[in-house]
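Missing here: one protein chain of the complex. Every other protein chain is in place.
Chain nomenclature is as follows: A, B and C, assigned in order of appearance, with residue numbering initiated at 1 for each chain independently.
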Amino acid sequence: MLRLVVRRLLQLIPTLFGLTVLLFIWIHRLPGGPAWALLGERGNEAARRQIEEQLGLDEPLWVQYGRWLRRLLQLDLGNSIKTGQPVWEEFTLRFPATVELGLTALVFAVVIGIPLGYFAARRRGSWLDVTAVSGSLVGICVPVFFLAMILRSIFAVNLGWLPSGGRLTTGIDATDVTGFAVLDGLLTGEFDASWDAVQHLILPGLALASIPLAVVVRITRASVLEVLSEDYVRTAESKGLRKSVVRGRHVLRNALLPVVTTVGLVTGSLLSGAVLTESAFSFGGIGSFIRQAISDRDYPVLMGFILFIALVYVLINLLVDLTYGLIDPRVRVN
Amino acid sequence: MPLLSVDELKVTFAGHGRRATTAVSGVSFDVDEGQVVGLVGESGCGKSVTSLALMGLLPAKGVRVEGRADYRGTDLLSLSPSRLRDLRGTQLAMIFQDPLSSLNPVVPIGVQVTEILSRHRGLRGQAARDEAATLLDRVGIPDPRRRLKEYPHQLSGGMRQRALIAMAVACAPRLLIADEPTTALDVTIQAQILELLKELVDQQGTALLMITHDLGVVAGLCDEVNVLYAGKVVESADRRTLFAEPAHPYAHGLLNSIPRLDAPRGQPLNPVRGSINDQIAWADGCAFAPRCDFYTLDCLQGTPELGPLNADAVAGHQVRCVNPVREPLAVTTLAEVGAGGDPPAEAAAPKGAPKTAPKAAPKEETSE
Amino acid sequence: MRIARPRAARMFVAALAIGLIASGCASERDDDESGGDSEVFVFGAAGVPAALDPSLGSDGETFRVTRQAFETLLDHEPGGTELVPGLAREWSSNEEGTEWTFQLQEGVTFHDGEELTGEVVCQNFDRWYNWSGTYQNTTLSYYWQTVFGGFAENESEDTPEPNYVGCEAPDELTATITVAEPSANYPGGFSLQSFAIHSPKSLEAYAEDDPSGEGEDITFPAYSQEAGALAGTGPFRVTEWNKGNGEVTLEAFDEYWGETKPGVDQLVFRTIPEESARRQALQAGDIHGFDLVAPADVRTLEDEGFQVPVRGVFNILYLGITQDKQPALGDIQVRQAIAHALDRQNIVDTQLPEGGVRATQFIPDTVAGYSENVRTYEHDPELAQQLLAEAGAEDLTLEFCYPTEVTRPYMPAPADIYELLRADLEAVGVTIEPRPLTWNPDYQEATRSGGCDIYLLGWTGDFNEAYNFLGTWFDGYQQEWGFENEEIFDLLTEVRQEPDVAAREALYQEANEAIMEFLPGVPISSSPPSIAFSPDVNPPTVSPLTQENFAEVSFK
Partner (left out) sequence: MATKTEKIDRLAELTARRETVTGGSLWVEAFRRLRSSKMALIGVAIMALFVVIALIGPWIAPHNPTAQIWRDEVFTNRGEFVGPRGENWLGLDHLGRDQLSRMLVGARQTLLVGVVSTVLGFALGALIGGVSGAALAFGGRAGQRLDTVLMRFIDMMLAMPSLLLAVSIAAVMGQSLTTVMIAVGVVQVPIFARLLRGSMLAQANADYVLAARALGVRRRRVVLGHVLPNSLGPVIVQSTLALATAIIEAAALSYLGLGNPDAAQPEWGVMLAQAERFFDEAPFMAICPALGIIVTALGFTLLGEAMREALDPKLRS
């Protein structure tokens, strides 16, 4: 397994190199520079020149790239131009929030999606099926930010059941160990903090989950339907096995294969949704941070983010393959 | 009284939004204890549907099953799903056409065998595994202990089919339905599998309903033969009679179409012309008419009845035809195909498959 | 590989939420003091402070926080713009306005127990004056450079010459600051948060870590990014900055010298960027107040019982005109036509929050130097069309720049205001090419470099001095205006060196009249950014300079 990881990462290196070059050129093509972003209203030409001088933005692009690469080789992603803090710290600061959010969404998607899809398929054509299918279709068609808006004004503002945004209620006792609010609470025994963090996760989680959930439901349903028509299910039936055995061992287990892949793909796309959800719930994660970085022309942050994304992407695929291997012996062998 | 007697079995598919199509339009036949009955016909004639109907494996929705199928006095077709579950595997078992797709790819062979043991024979854990191993051994799978842990895709075609058979016979069922068990296999292995089947049936006194399009198989195995055409039995007789004097033009054609090894070179083959697609509804007359050499307008006077050929006909020789074929086939052919009680491929598979299987096994591996 | 493995490992760990290993990068946090019973006041801020050291700040979000912990020599009257004693109980200057003497308050102690003395004041000013390296960058020392010019040793030719000469402390409670040239920036400048006085201990600590001068990064020094070394004299002291949750926590400072002692034990500024999110947080009771209320929400909040005190205005929104890009705009008649075409009253009525007023000149009426008799331009489409005709610019096409995804104190909804103005201009036959740009940096760059024919921009005053407004635009040729007008330029140069306040006021009025005659752009409105508080608190006196003192806050 470790060997697999290593191999994947090795394969990644040439791609990453090409990618970073491309992106370096691309983002430096963004009009305007970080200088104005820093100065805002009170900026003036002189100040701009001064800053760009200092940032070395006046040098040729390849020199700048060389410098960036050199630092990268020393495991240094550089500092954010906007906040002046090391990019790596900025990430580790915001990454946990996004991961928590993403995981919550995934949990919703999987825990609700798979059973729903399964039963929808089993009772094909029943009201359950119809609602599940149409529901998932609608789920895909509702713009995430609109959903977020609705959820917030209903559950946070009007009903007041859940917090309207943020990660933790201000002033609650929470010791920051890992940056994962929920986990921290459990580690430090501040369970109320964990609970609080969970409450803050529900609404954004739901908003973010809408699309993955819909997708999972539909894939599961389709896949179960397909498996139901497989010969080996017929065989199992012909052996007179109990329903539970046929469904669990023979239907569900096979039906899960495509679902796993889909979940992997969805996970990748979660970040997009996170950009919207995080800003809608002022949930200080990486999504909104990067979105800001783009308009701030915060080159180091953007470059770092690309590397980061590439790695996350590879890791997700890796996880998918591993899980896949666990379920499907055919893959395991090859 | 027969073990299983099927009476006017009728299966109609009414897919959503599509016009109903009749796959089996009134099939009747009997299977006695320990008897081997063949259900012969070209693909699409409704053989498989018949078997699935008997096992109650047809989808609940969009399918209408009529008629009776008395198994030891109980009508299988009207049994409750749960009762049927209890029968399946213990009383009735089935072997399917394509062994690869019929085995669950993600579950080890062992589990797939033991699950039936634990279901019907209450065997658990080690006991179940031991029994499974002996089963695999009985069906001639070498090194069963290791195989138990393996997955279908790691086995050769023959092995898989043997595994399927092992599951089918695990609880010594009274009736075993084999649906084209050999079509997906190499010729050499076909023979071994058939041999194995025959042996198991003899040992357990299990009745076997052999569904096939391969007359060779019929000749090698069956006592009684029912020829199916377009969802109806067109002729039924004991093997010898059928091979000696096929009365229905279709059966006649089928037998005639078997290429002969001793035929002089250059002599044309004589297949049944046309295809299953150009047929007419039984209601309008004989479905075979369009392909029939002996077709007259009388053939179109409603559905012909299944009845004794004529007074001096062999007992139980029934045919569904207005003007059956009179002249028997050239006797030599019969000698070859029918007369011998053993399969043509006998030579390929020496007696006592289990003992010899280990020898055979490597051969199979290479055949993958 | 050598690169990828460790980071991959860390990523993997993070991805699996086994953050413990990654905690090397996570900040330790501990706020046991904030036990449930203590009173915590939470305020929703629109942005994150750049640093906790006001000397490095240049934006309202930073100052809002630091102002609670750091005090300046001079201050503004609560709710007003008049200069009042701060840490200095009296101040005076010589005739030429080059020597500024401050008599300090007695018994002022810093958060770390140090005493406030004239010496300390001088140490502070000398520190700024002797800044080097990254500190000399405008982003870190914007206000120093605008008010006191450059440094002891300038490192970039773009840095202005220093105007600061030196500082002596003749006795315990006196500090005298000498500058080369008199300037309109004094004494007002001494009230800027950037020049708040830090404890000598802090100054030593600061000196320890220089901002990483390494290569090309502009980095805020580490001390300014955490509570640690910072010590001021304010009613609160910063105890924690949790960047993860975007929260700055301040504790009441018991030995505070001033009359208004802090009304709550703990003060938290939480960053909530989204406008509607801030409102809903207040409605949901997560926070007790927030700034920059969307005008549309004011009524709703009031109806729901929230307090929305109205601030005085201290800003200006104007339609900028770049004359040398589009020749037609060089024609005074065309500019007048534009002025007459705009229905500015409608914007005030429909868009701006309560307290907003239509502007007649480039400074709000709260600033000394406001002239009653400037030339005004009423909404008069016919006249506008006529003027255009006379100027022979009937088929005038203008590129109209406006910022997106931003709200400014003087401009609640730029896109909407643009829409209204566009309609007005098109009504008199001007063709408009819309050019929306993201506020940072595209819009800034486009407008400053004179890339737009007309554009929306504004200014919020730092202290009560008209020069702080007019000087930023009209003290000489600027690309964003693209005109030469000696009369105006001279007036402003003159006023800058005029030490006498009264004399300055007269000059300002003159300048305003000249400017509105020449009409380089069209001042549109002044409007106060709304601030809201929950019903159960006694809000602070709201200030036109948005310099609320949260010590006044308490729970009912």
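FYI, a residue touches a chain if its C-beta (ideal position, glycine included) is under 8 Å from a C-beta of that chain, and two chains touch if they have at least 3 such contacts.
A quick note: this is a predicted structure, and the numbers were derived from the prediction, not measured.
> Could you run through the displayed chains and say which ones the absent chain touches?
Missing chain, whole complex, touching shown chains: A, B, C.
> Taking the entire complex into account, which one of A:L69, A:L128, A:I202 or A:L225 touches the absent chain?
Considering the complete complex, A:L225 is the one touching the chain left out.
> Using the touch definition from the top, which of C:V40, C:A205, C:A415 or C:V501 touches the missing chain?
Selected residue, touching the omitted chain: C:A415.
> Please identify which residue in A:V111, A:V138, A:L159 or A:L326 touches the non-displayed chain.
A:V138
> Which parts of chain A face the unshown chain closely enough to count as touching?
15, 18-19, 26-27, 29-31, 137-138, 140-146, 149, 153, 157, 222, 225-226, 229, 268-269, 271-276, 279, 287, 290-291, 294-295, 306, 309-310, 312-313
> Take the complete complex as the reference. Which residues in chain C touch the chain that isn't displayed?
Residues touching the hidden chain, for chain C, are 275-276, 279, 294-300, 346, 349-354, 356, 404-405, 412-413, 415-416, 419-420, 422-423, 434-438, 442.
> Could you please point out the chain B residues that touch the chain left off the display?
Residue positions of chain B that touch the missing chain: 15-19, 21, 59, 62, 277-281, 284-285, 289-290, 295-297, 300.
Simple rule for what comes next: only the chains that are shown with their structure count from here on.
> Compare the CA centroid of chain B with every other chain's and tell me the farthest one.
When every chain centre is compared against chain B, the largest gap points to C.
> Please identify the chain lying most centrally, where each chain is represented by the average of its Cα atoms.
That would be chain A.
> Just curious, how far off is chain B from chain A if you go by their C-alpha centres, in Å?
54
> Counting in whole Å, what is the centre-to-centre distance of chain A and chain C, each centre being its mean C-alpha position?
Taking the average C-alpha coordinate of chain A and of chain C, the gap between them is 36 Å.
> Using mean C-alpha positions as chain centres, tell me how far chain B is from chain C in Å, no decimals.
A distance of 90 Å separates the two centres.
> Quick one: which residues in chain A touch 2 or more of the other chains?
Not one residue in chain A touches at least two other chains.
> Hunt down the residues of chain B that sit against at least two other chains at once, touch-wise.
none
> Spell out the part of chain A that touches chain C in their complex, as residue ranges.
The contact residues of chain A facing chain C are 5-6, 9-10, 12-13, 31-51, 53-56, 67, 72-73, 75, 78-79, 81, 83-85, 88-89, 92-97, 99-100, 103, 149, 152-153, 156-157, 160, 163-171, 173-180, 183, 187, 279-282, 284, 288, 295-297, 307-308, 311-312, 315-316.
> Which positions of chain A touch chain B when the two form their complex?
Counting only chain A, the residues touching chain B are 124-125, 230-232, 234-243, 245, 249-250, 253-254, 257, 327-330, 333.
> Which positions of chain B touch chain A when the two form their complex?
The contact residues of chain B facing chain A are 52, 55, 57, 61, 84-90, 93-94, 96, 98, 101-108, 111, 115-116, 119-120, 151, 153-154, 164, 167.
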